[in-house]
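Below is one structure, written out as structure tokens, with a few remarks after it.
Of the protein chains in this complex, all but one are displayed in their positions.
As written, the chain order gives the labels A, B and C, with residue 1 at the start of each chain.
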Amino acid sequence: MTAILIAEQVLNGLQFGVMLFLMAAGLTLIFGVMGLINLAHGSLYMVGAFAAATIAGATGSFLLALAAALISAALAGALVELVVIRRLYDRDHLDQVLATFALILIFSEGTRWLFGSFPLYLDIPAWLSGPVMLPGGIQYPLYRLALIVLGLLIALGLWLLISHTRIGVQIRAGENDREMIGALGVNISRLYTLVFALGAGLAGLAGALVGAIQSVQVGMGEPVLILAFVVIVIGGIGSIKGALIGALLVGLADTLGGIFLPELLKLFTDPAKATATGSAFASMAIYILMAVVLVWRPTGLFGARV
Amino acid sequence: MTDDVLVTHDITKSFGALRANDGVSIDLKRGEVHAIIGPNGAGKSTLIAQICGGLAPDSGTVHFLDHDVTAETVRARARMGLARTFQISALAMEDTVLQNALLGALGAAGRSWRMMRNVLKDTYLCGEALAALERVGLADQAAARTAELSHGQRRQLEVAVALTLQPRAFVMDEPMAGLGSEGSKQLTALLDELRWQAPILLVEHDMDAVFALADRISVLVYGRIIATGTVDEIRADPVVREAYLGEEA
Amino acid sequence: MSVKTLLAAAGLVALAAGAQAQVKVGMITTLSGGGASLGIDTRDGFMLAIGMAGRDDIDVIVEDDQQKPDIAVQISDKMIQSDKVDVLTGIVWSNLAMAVVPSATAQGLFYLSTNAAPAQLAGAGCNPNHFSVSYQNDNLHEAAGAYTKSAGYTKPFILAPNYPAGHDSLTGFKRFYDGELAGEIYTELGQTDYAAEIAQIRASGADSVFFFLPGGMGISFLKQYAESGVELPLVGPAFSFDQNILQAVGDAAVGVKNTSTWSKDLDNDANAAFVSAYEEKYGRLPSIYAAQGYDTANLLLSAMDKADISDPDAFRTALEDADFDSVRGDFTFASNHHPIQDIYVREVIKEGDIYTNKITDTAMEDRDNAYVGECSM
Partner (left out) sequence: MSREALVNSAALLLLVAVPVWALWADEPFTITLATRAVIFALAAAGLNIALGWGGMVSLGHAVYFGLGGYAMGVLAFHAQNYTPLMDWPFTITGTKSMPVIWLVAMISSAVAALVIGLLALRTSGVYFIMITLAFGQMVFFFAISWPTYGGEDGLSIYVRNSFPGLNTLVPIEFYGLCLSVLCVILFLNARLIRSPFGLALNAARQVPHRVETVGMNPTRLKLSALVISGAVTGLAGALFADLNRFVSPTMLSWQMSGEIMVFVIIGGVGRLFGPVVGACLFVLLEHFLGGVSEYWQVFLGLVLLGIVLFGHGGVVGMIAGRGRTHD
């Protein structure tokens, strides 16, 4: 195992991590501000990918496709918030779980109804395709590099939004004391719709960005959703910083675990068995990471202490 | 055995830069009502949490029935007979009044692991629970749903739950909170009787009740006890008048 | 009711049906969820053959298994108990087949597989009433191994998902490729990001890559592989180069070699008729699943011409004869009721706007399967 290979795997872990962050950031914001657990967040990821594939197919422009993903997921989010979600804020988590579970069914099967069961085509644009040579002789896909940069820029943007704008002040106020922001004269329901649409838009953007290198199909969102939950448990609910650190940890643990565990087992047993057993345990790596964080710090690395 | 039932020695507790309790020493003696008064933010809730076990003091000790209980859990202190009531009623609203009272009785009797016997057929537990309800005047409401009780009745039930623990001391966090003058009078009369069963450490804002009940009063301001004494001593204390009763005097 | 009385009941029903010479077929396949495209093609291919034959002595009931084993079992119970079908068919996935086939054949029904053919059902668990009309699961992987060897590659890197079909895949590959390997990896089932694996491939010094990643996994892998700058030749089984999937992969797939028992450009009359009828009726190119569904229906029809379903032994013999014109050319059954057929090498090409395959080579001729000896029937 060479240093170049390890460096490349670390980049892969980072790239996976920043995409998870886009999902987790929205979820954690929505939970932090509205106290809502949204299982349908993965559906918005899917909506973004489908919108991007449709627009890319019609116009051939990747940037338009990304814009479409962001906008349509945000719109879908706002719509869902107005029609369903806002009736759930003062309900218990159980009702939220069931209602958003129902939304998953509606979104998934509805999308299949509209688009059929076949995966859609979405490719990366020519100006981002192909590998580039990084210092140290690492050959790495340009698109993935762009994802890392874009993801970190969005993280920075979110941080600026929350720490330096009026909306950010309101969001932070909402996280600390929900009655308070009402008293401050903030239009709460508009704030909630906005935050939900923001989270949805981020999920949709992630769906489109990832959809270009994966397959755009029904059900693509839920596995990512569950990983985003793991990220939030590790990072702590409501914390953007926690979501970022958690996402990077999960991305690195998953990528590096998948590489090194089978290699490690090869020292003890025959290669074929080692790869099978090693990858079985590697698939558990991030959950074990989560368990360790739970034992050490039950409310996550950056969650509010009780 | 001394006369002291509950004693804190020099309790200090900080949250970051804020000193919530600073060397607080108080004691509760057999048969008395010892009231703790002080403005909002003086550290009363922090003090109660350390006495009952939710918070561990940074330094200092808590003694209950001559045992050092500083390191004991809420549960252990409760099982020794330290009964507290909450400022905001902590009652199972979906359950009946009797079921709430039974909760204390079965906690005290250590019977919470019985899984197959109908709790309402446990004559011992029901006897204890009904007796406590009788004592606070809620016996006729035993079958009512707790959510249907008036605010005053809930305060009474709160006391009844504490009673079922066979308490050796009460710690009451603003039992009069939210009560009208009539309700306040009734509850004051009840507490006045209860002190003979077990002494009461009373944190209260309602000064009429405090002056009517308290044998001694401690005044907590900015985390420190600035004075302890009888009602008259406190009324007369110039430091208290200045720091706390200032404008009322 | 014991198994015996159930069998007797099934026999009675079969007798009654025989009087009207009516055959009832239950098709359990995946029509909803992520894997629906495979089941839809299977159904369409099957129904196309029935429609083209223009016969009214066959009833087909189609139900959606949602790609869930318990639903498949529930449907098979319903078809056997209430619809009283004679023949079951249509299951796409091996795990669903394992849930349904053993107990259905134990109850005396015929099962004709349009796709799934796990090793258990070909070897020790074979059953006289179970026929695989598609292949044995290992076949395409074996052919890929044979092709890799004959094409002169000496250091392939091989990968598959970590689940039974993935293990069978790499075992099958290695059965016919016995040289050195640059690496061997099992990925997570349903994995969508292969950056880590591609990096390993790059570092391994391989001269070619064999991969088995069905469905969305293959799409993701191919797109990411094309981006990575690794330019080693790819070989895979046909599953990732299915007509439906190719359009979602796009240019990334062009030039990839894949092994298949069928291709739309296979030169025989049955195939030409099938491809044009399918395109005309459904407005899209057929996939391998459609071809297998079509063949399965024609096999069934050929047996119905020769024997009455009320006489299971005669009907079984008629099926064993495989007296139909397969779209795959020569087709016979091995003694464990799995096909003996040629397996081809195809290359992905772009025809106008459509991505599709063309045959370039034959990887194996008259291949049966590795489990014939284990089946005592």
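Following the convention adopted for this analysis, a contact is a pair of C-beta atoms (placed from the backbone, for glycine too) under 8 Å apart; a residue touches a chain by one contact, two chains touch by 3 or more.
Please read all numbers here as calculations on a predicted model, not as lab measurements.
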item: Partner chains on view for the chain not depicted; value: A, B, C
item: Hidden partner chain, touching residue among B:Arg19, B:His63 or B:Arg145; value: B:Arg145
item: Touching residue (missing chain; options C:Ile50, C:Met98 or C:Met217); value: C:Met98
item: Absent-chain interface as seen on chain B, which is shown; value: 52, 74-76, 78-79, 83-84, 86, 90-96, 99-100, 102-104, 106-108, 110-120, 122, 125, 145, 161, 164-165
item: Interface with the unshown chain - residue positions in chain C; value: 1-3, 6, 31-32, 64, 68-70, 73-74, 77-78, 81-82, 94-95, 98-99, 102-103, 106, 118, 120, 162-165, 167, 186, 188-189
item: Residue ranges of chain A at the interface with the undisplayed chain; value: 31, 35, 37, 84, 87-88, 91, 93-95, 97-99, 101-106, 108-110, 112-113, 222, 226, 229-230, 232-233, 237, 276, 279-280, 283-284, 287, 290-291, 294-295, 298-300
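Just so we're on the same page, only the chains that are shown with their structure count from here on.
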item: Arrangement of touching chains [line / ring / star / complete / other]; value: other
item: Chain pair, most C-beta pairs within the contact cut-off; value: A-C
item: Chain nearest the global centroid, as defined over all protein CA atoms shown; value: A
item: Remotest chain, chain B as reference, centres from CA atoms; value: C
item: Between chain A and chain B, centroid-to-centroid distance (C-alpha), Å; value: 48
item: Between chain B and chain C, centroid-to-centroid distance (C-alpha), Å; value: 74
item: Intercentroid distance (Cα basis), chain C paired with chain A, Å; value: 36
item: Where chain B touches two or more other chains at once, by residue number; value: none
item: Sites on chain A touched by chain C in the complex; value: 1-2, 4-5, 8-9, 12, 15-16, 109, 112, 116-121, 123-124, 129-131, 139, 141-144, 210, 212-220, 223, 255, 258-259, 262, 271-272, 275-276, 279-280, 282-283
item: Residue numbers on chain C that touch chain A, as the complex places them; value: 32-37, 40, 162, 167, 170, 184-188, 190, 192-193, 195-196, 199-200, 202-203, 215-217, 219-220, 223-224, 226-229, 244-245, 247-252
